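Below is one structure. I have some questions about it.
Removed: one protein chain of the complex. Kept in place: all other protein chains.
Now for subunit A:
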Amino acid sequence: MTRRTTSPEGQRPARRGARASQVGLESRTRAWLRHHRAMCLDSARRLAKRPLSSLLTMLAIAIALVLPSGLWLALDSARLLDAELDESATVTVYLDTRLDESATMDVAARLRDQAPVAGARLVTAAEGLAEFQQGVGLKDALASLEDNPLPAAVVVTPADTDPDAVRVLASNLEAVDGVDEARVDLAWLERLRRLAELGQRLTLALAGLFGLGVLLVVGNTIRLAVESRRQEIEVVTLIGATHAFVRRPFLYSGAWYGLGGGVLAIVLLTLGGHWLSAPVTALAESYGAHFTLPRLGLGGSVLLCFCSTLLGWLGAWLAVGRHLADIKPR
């Protein structure tokens, strides 16, 4: 084969090899980038040529993405709620009813000095009765009692809200002289935690399953695309195309499907959020809590799109790899 040399390289034979390989690498990189750009645009054009079927594929991906990401959002907001609840984890310490007022103050002070206590509020027997009357609406019944049957109580806020630590603290407090009983109501808090953990695992499992679903949807679509371009694949393989070259347009198609699915999923999540926000806020308010549905935000949206694009690309990669092996030039 003859190769024409254009200019000064011929005059400097000593440095020609190095120059040539450098130029070779540079132009190869340029060619590689050029082909990537061309295939990126070409695959987008192919998708746009059949808008309905492309949209349906993207919608299928979006639906598969909405459930796990919606659950993830809900869980995230549950964590916020959980943090708020942590603050309300308290130990109620009931004092001996036989203590007089100064002894009560003494015991309360001693409780306050216990090691992992963040704060302690004394509720005297009289205050307790007043609160009780207000809250329960038994004003008349209680008024008929001669003596105040309620003990004085100290509401202790633990420094460490871990359930085990709180339980240890309660038994320590119970050992203090003049204390009748220390009561912790942690069961519901623990139940909530377990529920949150369950939700987390469920979300992960669902994300795994639906991620697999996205792979299958993209894989199947790409399989059909490979089948419909079979002749082209055979021809380019015959004239020296590498596997990477053949695979490239399909990988871009997969990535586009994934990206489109991700964007549609964000749209669906936003619409769903709007639709649910009014009743959720109203429900929370009826419990006296302030709670609004969390939004995906910019970071979350970018992450979702990135993951879905990656899934689309991966699905295409698996499908093309699987079917290229079947296509052999005749």
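Operating definition for what follows: a contact is a pair of C-beta atoms (placed from the backbone, for glycine too) under 8 Å apart; a residue touches a chain by one contact, two chains touch by 3 or more; residues count from 1.
The rule is simple: contacts and distances are computed from a predicted model.
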"ABC transmembrane type-1 domain-containing protein", "4Fe-4S ferredoxin", "Protein-export membrane protein SecF" or "Cell division ATP-binding protein FtsE" - which is the UniProt name of the missing chain: "Cell division ATP-binding protein FtsE"
Touch with the omitted chain, as defined above, among A:A109, A:L212 or A:V235: A:V235
Hidden-chain contact residue, picked from the options A:A31, A:L224 or A:V302: A:A31
Where the missing chain touches subunit A, by residue: 1-2, 27-28, 30-32, 34-35, 231-232, 234-243, 245, 328-329
